[in-house]
Every structure is written in C-alpha cells, then in structure tokens.
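The complex appears here without one of its protein chains, the remainder shown in place.
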Amino acid sequence: MFKAILFTQWRWGRVLVATCVVAGFAIPVFSVRNAGGGSWNGPMWNALDLLASMQSYGPIYVLLAGFAGIALSTSAWAPDHAGRHVYALSLPLARWHYVLLRYGSGVVLLVPVSLALWIGALVASVSTPLPTGLHAYPGALALRFALASVLSFSVIFAVASGTKRSAGYALAVLLGLVLADLLISLFGGTPVVIESTLGWLFSSSGVFGIFTGRWMLIDV
Amino acid sequence: MALRDRHLAIAVAVACLTIAASFLPPADRNSAFRWGEYFSLERGRSTRGYAGKLEQLARVRAEHLLALQLADSVLRSVPAGAAGEGPLLLYDRRIPPPMRDAFQRALDAQARIVHGPSRRYRTVTAVLVDTITTLAGVSRVALRGASARYLLPELTDGRTCFTLVTITRVNQRLDGEEWRAMEPALLGPCAYYAAFGAPGARVDRWLHQRQFDLAMSAQWDRRAEPIGGGPSWYMGVPPGLAGRLYLLFFQPNYYAPIYQVSFAGFSCAGGDLNSCRALMMTPPDESFQMSSRGNLLVRPNRWYLQTRRRYGLLSDLVAERGRDKFAQFWTSPQPVDSAFATAYGLPIENWTHDWTRATYPGLNEGRDPLLVKSLVGLLLCAAAFGASTAFAIRRQVAY
Partner (left out) sequence: MSDVALARRRTRRRVAALGLTVIAGGCWTAAWAQSAAARADSLRLGRASLQALAVAFTAARQEADRSDSLARYRLPRDTVRVGGLVFRVMPAYAPLARNTGTISWEQLDGMFGDAALSLSSHVFVLRDGMTEINRSQGTRTPTVELAEVVDGVISPKHRESVNIAPADLANRVTRLATAELRARQDVALREWLNPMLNPSSPAWADRERTYIELVTADARVSERCFVGDLLRCRQALLITPVADTLSELYDAAGWRRLVQQREGSLRSGRTVPDFDRCVNDSDFQECLALLRHSGVPVAPLGGAARHSLVRTALAAGGRGAYARLTSSSGKPIAERLALTAGVPVDSLVSMWRSAVLAARPVRTGVLPGEAWLAVFWATVLGLVSFGSTRWR
C-alpha cells in the first residue's frame, strides 16, 4: 500500500523533487566558487571574506528547506482536495493509516533533496582548500537542512490535512494575535503580541528553532 | 512512464554534473585578480561608465570652484572686523525682507547658543540666491531648498570662518522642518571655531579626515532627541501598529535605527568597546563625503542629517558635559583619544557607547536578520503555494 501511495505522490511531485535536488546540490557548490587556490590572506580575498560569503548563503538554504517542505506537502494533498477525497474514502483503510502513508511518502520524497545537498556540500568542501583554523561542516548543514525541511513539510501537511473549518481556526488564531496587538496599541501600550509570538516560534526552544541556527558550510 | 522517470533522473544528474564542472574547483580570486583593473575607472571597460565617472568628478570640482568664487567675491566686500564681534550676516539683494528677517532670527538664535568667552574667530554667513543651471557644460542636479557650504579659516583670511548658504527660490515657505533645519546650518562647524578657537593639531587632523562630520551642528543648549525605537514617517513607513506590521512582513530592513546604523554601530551599542573606538577613530566611508574637500565643507542634506545622527555628536558632547571640558578637548595638542580621556576622565569608546545607546534606544533589540529573512521567505512560499493550490482545487483530477 505504502508503495502505491509513494508512487502516486512521486508522480504528482517529481518535477518539484527534481528541481529541489538540483538546487540542493548547486547551492553549496556555488557558495565556494571564489574560495579556491589556497592563497589565503591575499589582497582580494581572505578568511574573513570567506566567512562573510558563507554567511550570505545562509538564507538561501533556509528558503530551499522551506520551499521543499511546503511544496511537497501541498502536492501531497492537492489532488485529494480536488477529487473531494473520494479516493481516500474508497480505500479500505482507517483515516490515520491513510494519513500516515501520505506523511511517510512525503518525508521519503524529501530524502533525495537532503541527500543532494549533503553530496553537494561534501564535494564543495573537499575541493576547497580551507585556511588554517576554519572547518567545513557538510554533515551538520545537511542534517539541519533535513530537519528544517521535514518540519516545514509537517506544518503545512497538518494544515492541509484538515477541513476548511480547521484551517479557519488557524486563521482565527492569527487574526486574534493581530487583534490583540491592535487593542494593546489602542490603549496606548506597545504592541508586542505578534513580535513575541514570532520571537518564541523562532527562538532556540521554539517550533522553528532549527531554522535560526548557523547555516554555514565553512565556519571557525 | 518509467521512461519519463529515467529522463528526469538523467536530467537531474546532468544538471548537477554541469554545475559541479562549472564551479569546481573553486576559482582562486587572489590570483585571478587583475591588478589595475579592479578599482580604476576602466573597471567596467564601458565608455559610458568611464564618461559618467569623469562627468561626476568634473561636476564636483566645478561646484567647489563655484563655491570658492562666490566666497571670494563676498569676502572682498566684507568690511574688516575684529575677531570678537558677533556673527555677520550678508544677503543677496534679491532676497525679500521677510526672508532676511527669518534668516537674521535664525542666526541670532544660533549665536545665543554659541556665545562664549573665547571668540577667536569671527563668523560671516552669506545667503545667496543660486540660479545657475549649467556648470562646466553640464546641467546641475536640481537643488531644492537651501544648502550650506563652509570655508574654514585657512581658506579665507585666517580668522574668518565663512558660511555660504545658497537658496534656489526666494518665495520659499518660512516654516516647516526644512526651515528649522536651517538654523544650525547657518554656522555649522564655524560655531566651533567661534566658541572654542582653532582645534589642536591632532584633533584638527582627525576632524579633517572625517570632513568634520561630527561637528556639523552646534546646538549645545540641549541634547538631541533620541531616534525612536520604532519606524518613522520620514522613512516612508507609517507609525504605530500598521507600521510595525508592515515592517514585520514586508521591509524588515527598514526598521529605522537598524537601517541607519553601521555594523560597527551595532556592535558598539551591544557593548563592544573596540567597535565604539573604531566608530570614532576611523572615518566613515560614505559617498557624499567626496563633495567636501579639504577646508571646504559641504553640509549633507536634511535626510542624511536626520538619519545619521552622528553629525550632531560633538554638539551632544558639549550639551552633556559642558563647554569648559569640551574646550579643553578641542584645543588639546594630544591625539584625539588621549585628549578626550584627559578632558573627560573616561575613554572615548566608553562615552561613544553611552552615546550610541542613548541616541538609538532599542538598537540592541534588533532581530536576527536571518530570522526575518527566513520568515519572509516562508511566508512568500506559503502564499505562492496557497494560490496554486486554490487554482488546482478548481480543476478536475484525472489520475
């Protein structure tokens, strides 16, 4: 059964997966394109420039992880929504079993993307002569990427699996936050609800904490 | 079907190999660097870029020459006066009386602030109407409102500090923020010469290297208001909650104080005293500074003055710690940091830290830029996929 679901999901999302695989491989390779030669401390490019360049690629990894997770989770549910869930109803499966199969297939489809990023990072770091004292972290980067993409997949998967009513609840929570801030500012306070909620979500102990670490292929 | 999957796999593999082949091994930028090309005018190797740069240089030089010519002709007509007398104001005869009065009031107000026992330099301020539209063969960038240029005493007779204020229209409104910003412009750095005399040799070198950027205003009767922690209208962002939401979702980098402060300023506010020191001791790198040259200083425009609060830094120092100590610092023969430490009894970096914290409250509460970028990215992704899903749901599925 899992094979059948995985196959259908692969059919629906294979172009997305292929695009993400190419992007995942390309980003780390591209990020080291100026870092060769080994003549560190040269007039144009030194260790500090390398670190700055690595840092500037951080948001691109984040974007790819978010994009891959969100795209695959949406593609996992879009045909079900479009077919008014007749396919799911026609299967001799409990709902939770069906959802588990869809979830598992989605996560399996994310594996090649993380794998491609890991290979790209490995190739890039092996071909770059590092200045003394700096290190490459291909494994940590790929692991962070894998976790981040699975997390963004899970969030959208959870929202998309629900009914319109549950999506409405999620929206209501968001609106509630905006309203709370609005009320606070009406009474002369400093509106902090949205900021602090987002701050918590992205803090190191929050739901999306994995997104806000250091996304560096090369670091001290 | 299987054939198409294979095609996809082959396409992915080919794409990855192409990328690897094009970018690996990484280029050695140090050896690939071609000397003499990188920074010179020919860098872009396009004639248009080259001509543009030359034109810009020519324009700046022509503006300098014009300022010097105007100053020369004005100063020749100024009666010789004693160094101790009050500020002198001269007008273009095209300027109508109400505007003259307004300028006189503004100058008097500035003179009241500056007044002091040691007037070793006299100040002359001339207000001229500048209607020249073409200079050095090129048309001038339209100058709106008033602009001010200062000729330090070395450029005049050695004891006169000269301010050249030019306005483009004589029917300007005499209220509003633009006008209020004129008051400190009427004396600018000359106020410091009038009140404290010539700076000590090393302080003078330091000021020149920075093009007097820290001494553009003399309003030492009060400390300038801190720049608010939140966004403000002049940055094009509405105040209040609407502004906060706007910034949160659309332009997080426009969060006003963060937008204005350099990285060194950030780390200084965060408590890194080395950065505070660097802020003070190394000249800032800003393109407008090329318009000032040597002893001829050009006052930056209003936007710069508002957003780069450092132009009033020395004024804040006088306001906060008094004139006597400042005079001691200003005229000290020691290097700047020692002069500051001797006069104020604390290292310059410590005071800079306090100043940064007081001027940009809330600066060190800046959010991690990566977080904001990630958030905006995720939101954009979500929006794109929401839209595409909504579109897909409408279609019938035929699998």
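A and B are the chain letters, set down in written order, and residue numbers restart from 1 in every chain.
In this section, contacts are C-beta pairs under 8 Å (C-beta built on N, C-alpha and C of every residue); 3 or more make two chains touch, one makes a residue touch a chain.
Everything quoted here is computed from the prediction, not taken from an experiment.
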item	value
Option touching the unshown chain, where B:Ala15, B:Ala62 or B:Ala358 are the choices	B:Ala358
Selected residue (touches chain absent from view) among A:Gln9, A:Thr128 or A:Ser161	A:Ser161
Residues from subunit A at the interface with the omitted partner, ascending	41-43, 46-48, 51, 84-85, 88-89, 95-96, 98-100, 103, 131-134, 137, 140-141, 143-144, 147-148, 150-151, 153-155, 157-158, 161-164, 166, 204-205, 207, 209-210, 213-214, 216, 219-220
Residues belonging to subunit B that touch the chain removed from view	30, 35-36, 38-40, 208-210, 271, 273-274, 277, 282-285, 294, 320, 345-347, 349-350, 354, 357-358
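In the analysis below, only the chains that are shown with their structure count from here on.
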item	value
Residues of subunit B touching subunit A in the complex	5, 8, 11-12, 15-16, 19-20, 23-31, 33, 38, 240-241, 244-245, 248, 367-368, 370-371, 373-375, 377-378, 381-382, 385, 388-389, 392-397, 399
Subunit A - residues contacting subunit B, complex	8, 11, 14-15, 18, 21-22, 25-26, 29-30, 32-39, 42-45, 58-59, 62-63, 66-67, 70-71, 74, 78-79, 81-83, 116, 120, 123-124, 127-128, 152, 156, 160, 178, 181-182, 185, 191, 194-195, 198-199, 202, 208, 211-212, 215
